[in-house]
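Only one protein chain is missing; all other protein chains are in place.
Should a chain be cited, it is by its letter among A and B, assigned in written order, with residues numbered from 1 in that chain.
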Amino acid sequence: MIEIIETGPFNTVQDLGRPGYRKIGVTASGAMDPFGLKIGNVLVGNAPGAAAIEVQTFPFRLRFTGPVVFTVTGADCGAKLDEHPLLPWCTHAADAGQALELGRPRTGARAYLCFAGGLDVEPVMGSRSTSLRGAFGGNGGRFLTATDRLALCAETSGHRPRAGISVVDPAFALADHLPTSDDGSLIIRALPAGEHDLFGNDAERFWTQIWQISSKSDRTGYRLSGEPVKPTTPVEMRSHGVVPGVIQVPPSGEPIVQMSDANTAGGYPKIAGVIDADLWRLGQARIGSRVRFVRATHREALDVEKAMTLFLDDVRVTCGMVTRALNTMA
Amino acid sequence: MNASFAMLTSSPEVLQSTRGGARVSAIGARAFLLEALGEFDLASQRRIWALSRAVEAWDDISEIVPGMTNLLVIFKEIPEDPEPPVTRILEAWDGARSIDLNGKTIEIEVCYGGEHATDLPALCDRSGLSDREVIRIHHEATYRVFALGSAPGFGYLHGLDPRIYMPRKTVPSINMARGCVTIGGMQTGVAVLTGPNGWNSIGFAELRMFDPSSATPAIMAPGDTVRFVPVRVEL
Partner (left out) sequence: MSQVDFTDPATIAELMAALEAAGVDGLQLERPDQGLRIILARGRPAVIRRPEGLAVAGASRTTVKAPIAGVFLTHDPSRPTTLHRSDDVEQGDIIGFLRIGPILVPLTAPASARIMRRVAEHGAIVGFGDPLFEIELQS
């Protein structure tokens, strides 16, 4: 059991979401950085999609009411256990009564607290993710508040999870597959979408200009500020299904990128779609940060996805082996 | 390959294929949207229902999202090459014959007018009809659920009388209540969440359209018939 001591708003229980219900209007939800969540879960011996706490407002503090092996992945928040600084992306053992504290992130926007066993909240429609808009799932359909208590599932992995297992920074390990820029802006790869060509010359400007993530951004979508881009003639669309990553352009000309709590349907013209493999990087981008979109090919999207899958598999297999080995000798 | 039927658009990097009255475009690398290019009518939607049924049975599908005369197809994995799935979707469209879903009939009791009918006066102004006429025209029609979307369990209802078409508001209501009976363009529906809403409210229904704890969380399904039953009129 863990007990929340202090939290800002909008920190929620998330897993990999509930895809499959968009056709009845239900947003998939799920972690904004699913890669960080999966790796965190694997480190503590969970299935990659176990439920964790997504922390996006700080400071955040909780108390363990019993011994728990846990890890903090995603944003580096200078986590401390009873004032003792913790190595990020590393498993740690907490004793009953110890307090975990996360401060403002030094890098990234969202931290994932993964606990051995995973959070035991009631699954709704196949997922433990919180749907804030639908007011169901996770912690009673709402964000966490101080004094909330969350139970953990019994550990299910074949081996006892263990403190002191870390992983190289995924961005470092996958550096060959991740674009970098000279000017500090985040480079996000996208494929042109259905109405791309209707934007005429503005389409090119969409790709070349640097956009800023506006303060009106949240888990539903990122609104981008910049020189507006508009279709050459107004586009009338019928409402259709959308997925996270779709970049729509409302009449204002400032694009919106749908994120984890994406609406299930939309009707604005779509200029592009972020590749799945870059959504986690966008999910770690902070409000105010600068983003540029580069045109990817289908092949690139596939190759990055494969590299990420291989890395995750490698982490899972190696972590299991190392954990069993160290447990054997302990 | 039926490449001879497929027409690639001007920009070679934009994946887009048109044939047989439908267009397929990509959203990212594993989601593809088929849009029927014809009228926004029941005939087109019936063919979308047929297509949905065919595509849903493919074993490489993660999920499908039927929209208004369109269908979003989401694959489990990124295909090695996007062209075969696009061709497959277009071929399925070619083979999709109009079907009529054997939906159920849902009767929704409505209190027309009253405190929730915030946009009834504007609708009267626009249509030149009295409030009683607007209400009568709305409840006398029979509607079909075209698709669900936008919010949990929200059904887009087709069959609105053109006399009471009303465009969505440019400035949405900030906090419209769940249950408001609304008109958005040529469609009508019942708000399922309390919150910002750009549709025009003319009444209120108590019936809850969505229950996440139920095995079938949404009351409505595509193909269902919906009738609005006036239980009270407050003018």
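Assume contacts are C-beta pairs under 8 Å (C-beta built on N, C-alpha and C of every residue); 3 or more make two chains touch, one makes a residue touch a chain.
Source: prediction; values computed, not measured.
> Taking the whole complex into account, name the chains on display that the unshown chain touches.
Per the touch rule above, the missing chain touches A.
> Quick one: which of A:1, A:96, A:151 or A:321 touches the chain that's been left out?
Candidates A:1, A:96, A:151 or A:321; residue touching the omitted chain: A:321.
> Decide which residue listed in A:2, A:31, A:53 or A:165 touches the omitted chain of the complex.
Candidates A:2, A:31, A:53 or A:165; residue touching the omitted chain: A:165.
> Identify the residues of chain A touching the omitted chain, counting contacts across the whole complex.
Contacting residues on chain A, toward the hidden partner: 84, 87-88, 90, 164-169, 171-173, 311, 314-315, 318-319, 321-322, 324-326, 328-329.
We take it that only the chains that are shown with their structure count from here on.
> So what's the Cα centroid distance for chain A and chain B, whole Å?
For chain A versus chain B, the centre distance works out to 30 Å.
> With touch defined as at the start, can you tell me which chain A residues reach chain B in the complex?
19-27, 124-125, 131, 133-134, 136-137, 190-194, 196-197, 238-243, 245-246, 263-265, 270, 273-276, 295, 297-298, 301-302, 305
> Where on chain B does chain A make contact in their complex?
Against chain A, chain B makes touches at 9-11, 13-16, 23, 25-31, 33, 35, 40, 62-72, 74, 78, 80-82, 147-154, 156, 192-193, 195, 210, 212-213, 217-218, 221.
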